[in-house]
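For this view, one protein chain was removed and the others were kept in their places.
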Amino acid sequence: MQDAVLAMLAKEPSHGYDLRARLRRSLGPLGESMNHGQIYVTLARLEKAGLVVCERADGLPERPERKVYALTPAGQQRVAAWLTEVGWPKPDLAEFHLKLVAAAAARLADPVELVAAQRRELMRRLRETQRAALAEPTESAAVVLLEGVALRLQADLRWLAACERAWSTGDDENEGA
Amino acid sequence: MGRAVLVFRLVLADVRRHRAQAAMLLLAVTAATATVALGLSLGGASEALYEQTRAATAGPDIVAYAPELGTPVAPALEELTRAPGVSGHNGPFRIVFATLTSRGLASLVVVHGAPEKPGAVDRPLVTSGHWVRPGGAVLERGFATALGARVGDRVTVSGRTYPVVGIAVTAATSVFPWAPGIGPYGGPSDGGGLVWLTHSDAKALASRDLPLAMGVGLKLSDPATARAFIDAHRDSTVMVNFHPAQFIAQQDSVMLRDSQPILVIGGWLLSFLAVAGVAALAAGRAAEQTRRAGLLKAVGATPGLIAAVLLTEYLGLALLADALGLTVARLAEPAVASPTASRVGSVVGPTVGVVVAATALAVAVAVFSALRPTLLALRTATVDALTVTAHRPRRRPLLTALSALLPTPLLLGLRLTARRPGRAVLHGCSTAATLIAVDALLTFRVQPRWGYAQHRGGWGAGLSGLPNLRDDQSGRLLLSVTVLAIALALVNTVTMTWSTAMETRATMAVARTLGTTPGQITAGLSVAQVLPALPGAAVGVILGIGVYVTVGDARTLPISSMAGAAIATVLATAALTAVPARVAARRPVTQALSAETT
Partner (left out) sequence: MTSAVAEARGLTKVHGRGESRVPAVDAVDLEVPEGQTLAVMGPSGCGKSTLLHLLGGLERPTKGEVWLAGRRVDTLSERALARLRRRSVGFVFQAFHLVEELSAAENVELPVLLAGHSRREARRRARLLLDRFGLTARARHLPSELSGGQRQRVAVARALANEPRLVLADEPTGNLDSAATLDVLRVFEDLRAAGQTLVIVTHDERVAATADRLISMRDGMFVDDTRLTGAATGWLGGLAGLEG
């Protein structure tokens, strides 16, 4: 989040209000979950870290907003570094996999049931994502983001289907033994 | 109401999309119905023309001829004119059997002595010039036309030269060349033209030692009693030949004796070719039709409506073709129905019976062609219909196994044929039908022929006889039928090859991915068409001979040219099939493979 806010300041110094509006535009329905004060908390942290500077501008009488934020040279370096970074969030599949193994080994729960429950949950999430995507106007940038969310959920669902197959055949073997 | 719109719209859309097929169906059925309708119309045509001529010329009910064999025959004929029931008469008049020459042409003629003012019975209709006058001859129109003579020409009749003063039509004699009615000395007639001279000119000619006869035209108060009248007067001491009007009309129709079977049999051959071609096209589109039927079913069309759509298309086109065919027949009828110019009046056009027969033929072609795809579309379960991609032919394991030993093109060809036995049979029959027509034409061309109105021995140096109008017409009709048959067969062959190529494109594409060359595929598709053409050609030659010997009464058979025609047909099939096969075979493999999955 901090990096994204920094990067948005790279274009030109902005009010916190403008930054927030631009973020919400890019995120579409996902931006709605963003806390109102979150942007100011982030900016305050960045200022403390010496990555942005805050200047008081001559505000208009009807606009209480007076602060304009700008990148420091350190901030600019950080933006450049962030853009070239190739890191990617790691999916945490091992945990669920181990949950199934443990459940099966200790006969605590039916892994197939666990998979089904997980599947139902993911399907509900996918439904919400899809409905959000369908509600967006076609030209909205957020549609691409929502498609990404949907595709990840789809990948997870397909993995769950593979889990289900694996654990239901494992079941048969256990019974046969 | 809405449903009728729907059927109409679907049919129209399909026709618009498959214009070539619609055109082919239209042409094939038009050719077949026109030929059959024309053939059947000829049945009453000569009689109708005779009746009109009779009405226009006050034709007699009976004409009596008596050859002069030494004893005078005039009194006996005079007596007939006074017999009870006779209401009017012409004659007795003198008949002289003579020869006529004009501009290098020679002909047998009968000269009738005619009154300068015709009476109430037998008033020949003068169509150009005027009626007889001393020293001037009038020629019967059919004869004049065959001779190429016009008013003002000079003709020489047994040594005497007369100017032609007029040309006329009569119902008292049959059409050229059967005007003489009886031969010289009461014997058989070789035919001849009819020339009218005044009584005195005819008498002058009669003194020149030519065969003579007397004739009389009788009008009865009740024409229906003609037969009874003849029976009552037969036992006279003099030899008298009676020709009732009915007999004269019948003799007229002999002119069309060969034309009718040529047209009717030709019409059947063309119908068969039409069925074969249209059925092949329909079979080629069966998969598409079945799929369309499936999706119509899915949106709620009843089987009845689907059958209606499929049949309406074929029936609609066939009926349109039927109307066209009848029109063509009507337009061609005057020329075909009256090869001579001896009659006046117009043909009546197809009778109700002819219209019904031609329409039945068109409907039969449509139903035969559409039946199989329609049944297939109706029988296939909706779900299967929607997923159908191509007709899956039956496998013939034995033939398939045998063909494995052969070179690639033969192998492909044999397998294609083996999997489509119905089409092979159709193609074989189509080839046979074409050869029947070709053979008939070839046989006809080598038959011995005599010109009209001449001694079988022919004429002297520098003179030629008149053309044989009947044979000329037969030749023209045979040629037309044969050309039409060949045209339909050509289209059929191309269609069948294309259908097979389209159906098998996926298989052929797979064969090509395995290393078969486009050339081998082309050859294979050609072989698939040539194989059934071979037995078809052989059967065609045999049937052609059969038809011409039984119906055509042939005396000479051109066996070698028939065999040549058969070989040429097979070669032409091979050459023709190469074109569509090559177009199909040269398509990119991937295109053919992906086409099958959509």
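Quick notes on this structure:
Each chain gets a letter, A and B, in the order it is written, and its residues are counted from 1.
In this section, contacts are C-beta pairs under 8 Å (C-beta built on N, C-alpha and C of every residue); 3 or more make two chains touch, one makes a residue touch a chain.
Remember, predicted model here, so these are calculated numbers, not experimental data.
Contact with the chain not shown here comes from a single listed residue; of B:Lys219, B:Arg292 or B:Arg470, that residue is B:Arg292.
When the full complex is taken into account, the listed residue touching the unshown chain is A:Val149, out of A:Met8, A:Val53, A:Ala109 or A:Val149.
Checked against the full complex, the candidates A:Asp18, A:Asp110 or A:Glu128 give a single residue touching the omitted chain, namely A:Glu128. The chain not displayed touches chain B at residues 1-3, 5-6, 9-10, 13-14, 16-17, 291-292, 294-305, 381-383, 386, 598.
Residues touching the missing chain, restricted to chain A, are 1, 27, 29-31, 33-34, 89, 116, 119-121, 123-134, 138, 143, 145, 147-150, 152-154, 157-158 (touch as defined at the top).
The rule is simple: only the chains that are shown with their structure count from here on.
Spacing of chain A relative to chain B, judged by their CA centroids, is 87 angstrom.
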